[in-house]
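To start, the structure itself, in structure tokens.
Just one protein chain is left out here, and the rest sit where they should.
Per-chain numbering from 1; labels A, B and C assigned in written order.
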Amino acid sequence: MGLNFLHDHNLLALAIVIAKVVFLLVLLLQIPPLMIWLERRAPALMQRRRGPNRVGLFKWRLWGLLQSLADAIKLIFKEEIAPAGAHKALFQLAPLLGVIPAFVIVAVIPFGQTITLANGMTIPLSLTQLDVGFLFILAFSSLGVYSVAVAGWASNSKYSLLGSLRASAQMISYEIPLGLSLIPIVLIYGTFDLNSIVAAQEQVWGVVKAPLSFVIFLVCMFAETNRAPFDMAEGEAELVAGFHTEYGSTKFAAFFLSEYVVMFVLSCLAATLFFGGWQIPFISHAWLLATFGTAVAALLGFGALLLKAAFFMWLYVWVRWTLPRFRYDRLMALGWKFLLPLGLFNILLTSVILGSY
Amino acid sequence: MMDSAPLVFYTLAALITFSSIMVVAARTPVISALFLVLDLFLLACVYASLNANFVAVIQVLVYAGAILVLFLFVIMMLNVPRVRSKPRIKALDGLLITMVMVAFLYMLYRVIAQYLSPLPVESAGGSNTEAVGKLLFVEHLWAFELASFLILLAMVASIVITKKRAAP
Amino acid sequence: MLVAAAVGFLLNVLSRFAGPRRPSKVKYESYECGVPTDVSKSGVRENMSVKYYVTALLFILFDIETVFLFLWAKIFSQLGWFGIVEVFIFLVVLLCGYVYVLKARALEWD
Partner (left out) sequence: MSPDHYYALALIMFVCGVIGITLRRNLIVIMMSIELLLNSVNLIFVAASKAHGLVDGQVMVLFIITIAACEAAVGLAMVIALYRRYGTIDTDFYRMLRG
């Protein structure tokens, strides 16, 4: 990875990069409001209630879609409160520590096939192509722990601290099986690069080749984001709200922002690693390219990836309203005593099978 | 055409220097720990700029993402009341610091000398993850197996140490 | 090619700046810090369970193991059975530690 980007390519490339960054940023900022809306409408659907459906623009109600927007505006104008005895600087810093890694990890997700321009220039539809690929995602998502830990510590409140310790212990515990579940993928495809992994899934999806990995990954995905049924850390009944008990206003919003962005990235990662990424099932990519040209094909691929990711986002909500919360000791036991050996077994199994061929 | 490498390096170097100083100088251990995280992260950026991608990612994943979490946990657990640090310099300490300072000044001199007659080291080559892997698993095979023993030892030792219920 | 690699780093820098910009921009629009509320100032930070420490400790050790395994997985096709045997020994040694941890009931939360 060269740092000498200033003399390698021209202004056009720079403009494209900036465009991509802006586009992704805008896309990502849409995720949390949409998800919050979904998270209020979906349970309403399941429980035969209405959910928020009033807020609208003039006479269009848009199924209450604007409710999140209204909530966001409300949060912005809320007063910021830092509890007495809180460590002021760290209290301010904690939400940022969550948002930054969440945004950075989006960079390596390939959103579509490379576009070739008329002048032969190619635009890969991921912000970056690193040979270390999803290790990069793992590394940065592991930094998310700091946000949680620092938030709890700086708040100087029992509930926050307990919640943050629980949440961070949970996050780090599930990072191990998460890492282990991805090793068979590397074994099979021989690369960390997400683009190559997607390309290799043209015929068979990763979930077929590594089903056990997918199961482990799915469980860890839920645990890593502290989502139900693993949201012990913010069990309302016992801990008020967990590590962000003392937070209000935009800092509170920032925690939610990072939570939903990480959820989105993990959904994309699941889709990319196990469900063919931007490949559209049963339609060969070469055919798409030949019929529509690179730009349209890439757009279609982008849509396919978003659809797949949307499925996982829906799964998040669905599971939250379906499964009861785990007990904390059960949660740790599941991670350390079940998923960890299972992950190791999975690795050995995969390697032996691969070695036999 | 401008070469951006020195610019990046000097920025990173300045930040690393600053955060290293802060690690030592900060009064609250939590702050030092967070500056250490920043330090490690910036180092990872330096590694990336040296084309050592794998090491850079591992640095973030293990060092910043795991080891420092352990530090943070311990700091949060112990919550030591702030100790007023009276700097006390003993003869031995003074000697040590002087020696390091001399080495540092010498190094600075070398760098300045280098600057007058630059010797470029940027060699070609992109990713070297595979090369690292091959070297590790073929040539440093025994070290690799030893590492597992080391981890085993650390695991057992630290559990034994923490488990022992000390008398009050 | 090089372009793509360079883009990677550029993006790093860019989104690192883009990340914090959003919340801080919003922050300016909100009020200043308000009345400090007095929430339990007792010494909550003491008597924390050592379990959390043990969890974090096991986490870093297994994390290292994962890193080694990732490296192995990357060049698996070139190592073949040699690599499998190598990693098998590695894992057996670590499993001894794992079994010890289980025996010591270090992972029990009660």
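In this section, contacts are C-beta pairs under 8 Å (C-beta built on N, C-alpha and C of every residue); 3 or more make two chains touch, one makes a residue touch a chain.
A quick note: this is a predicted structure, and the numbers were derived from the prediction, not measured.
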Missing chain -> touching shown chains B, C
Touch residues of subunit C, complete complex, unshown partner: 50, 53, 57, 60-61, 63-64, 67-68, 71
Interface with the undisplayed chain - residues on subunit B: 5-6, 9, 13, 16-17, 20-21, 23-24, 29, 32-33, 36, 39-40, 43, 46-47, 50-52, 54-55, 58-59, 62-63, 66-67, 70-71, 74-75, 77-78, 80, 83, 85, 87-89, 93, 96-97, 100-101, 103-104, 107-108, 110-111, 114-115, 118-123, 128, 131-132, 135-136, 140, 143, 147, 150-151, 153-155, 157-159, 161-162, 164, 166-167
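Note that in this section only the chains that are shown with their structure count from here on.
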Distance-maximising chain from subunit A - centres being C-alpha averages: B
Interchain centroid distance [CA atoms averaged], subunit A/subunit C, Å: 15
Just give me the whole-number Å value for how far the CA centre of subunit A lies from that of subunit B. 29
Can you pull out the residues of subunit A that are in contact with at least two other chains? 1, 3-5, 130, 135, 153, 161, 165, 172, 175, 192
Contacts with two or more other chains, residues of subunit C listed in rising order: 5, 9, 12, 45, 48, 52, 56, 58-59, 63, 74, 83, 91
In the complex, subunit B residues that touch subunit C: 45, 48-49, 54, 58, 61-62, 65-67, 69-70, 73-74, 76-77, 79, 126, 129-130, 132-134, 136-138, 141, 144-145, 147-149, 151-152, 154-156, 158-159, 162-163
Touching subunit A in the complex: which residues of subunit B? 1-5, 8, 28, 30-31, 34, 37, 41, 48-49, 51, 53-54, 56-58, 60-61, 64-66, 69, 72-73, 76, 126-127, 129
The subunit C residues in contact with subunit A across the complex are 2-12, 14-16, 18-20, 22-24, 26-27, 29-42, 44-45, 48, 51-52, 55-56, 58-59, 62-63, 66, 69-70, 73-74, 76-77, 80-81, 83-84, 87-88, 91, 95, 98, 102, 107-110
